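Every protein chain but one is kept in place in this view of the complex.
Moving on to chain A:
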């Protein structure tokens, strides 16, 4: 039988750490990825800021980072993380690596969702003499908002997954809890406790994301 009087608080604090890492990464990678994704979209051939050089550079960088399995990226970035954050361990070190990994995933999701925007709508805005910056913010992003919310929701799940792997390098959180207190001690009950919390978190996020996207798209 497990001693939940000590494990309980540890699970709670691990959940808190996971939420912290996921939230900060989501905000950072969400914003930087949005910028990179918009950059990919607008510089694409035929789009409003068509620029072959910029598009090719962004595209190559994204394609270079994206296929690296996160656990390897985490290890490979070790020295860089140490330089930037000051340490290779703990939640903040994990956030740095997670942000790098997630940014490029966000960029692709953003680019793909923006490509679903009807070019005719952009043309209509151009015909009104709207500046390119305003077209990006008030037409392209506004028109793609619903699918973008679903894309970001999907991403939260990916980041949660990353945070669990980061547990392996001592980032704390639910991954750390499950690995150190469950897996390494052959204690399935502890592992499954972490799994259940993650499932509940993911369900909540998915539910909220679906609700929000539905409201935006009015379907």
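Quick note on the criterion: a residue touches a chain if its C-beta (ideal position, glycine included) is under 8 Å from a C-beta of that chain, and two chains touch if they have at least 3 such contacts; residues count from 1.
Here, contacts and distances are computed from a predicted model.
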"Methionine ABC transporter ATP-binding protein", "Iron complex outermembrane recepter protein", "Porin" or "Potassium-transporting ATPase KdpC subunit" - which is the UniProt name of the missing chain: "Methionine ABC transporter ATP-binding protein"
Option from A:130, A:157 or A:195 whose C-beta touches the chain left out: A:130
Positions on chain A where the hidden chain makes contact: 118, 120-121, 123-124, 126-132, 134, 138-139, 142-143, 145-146, 216, 218
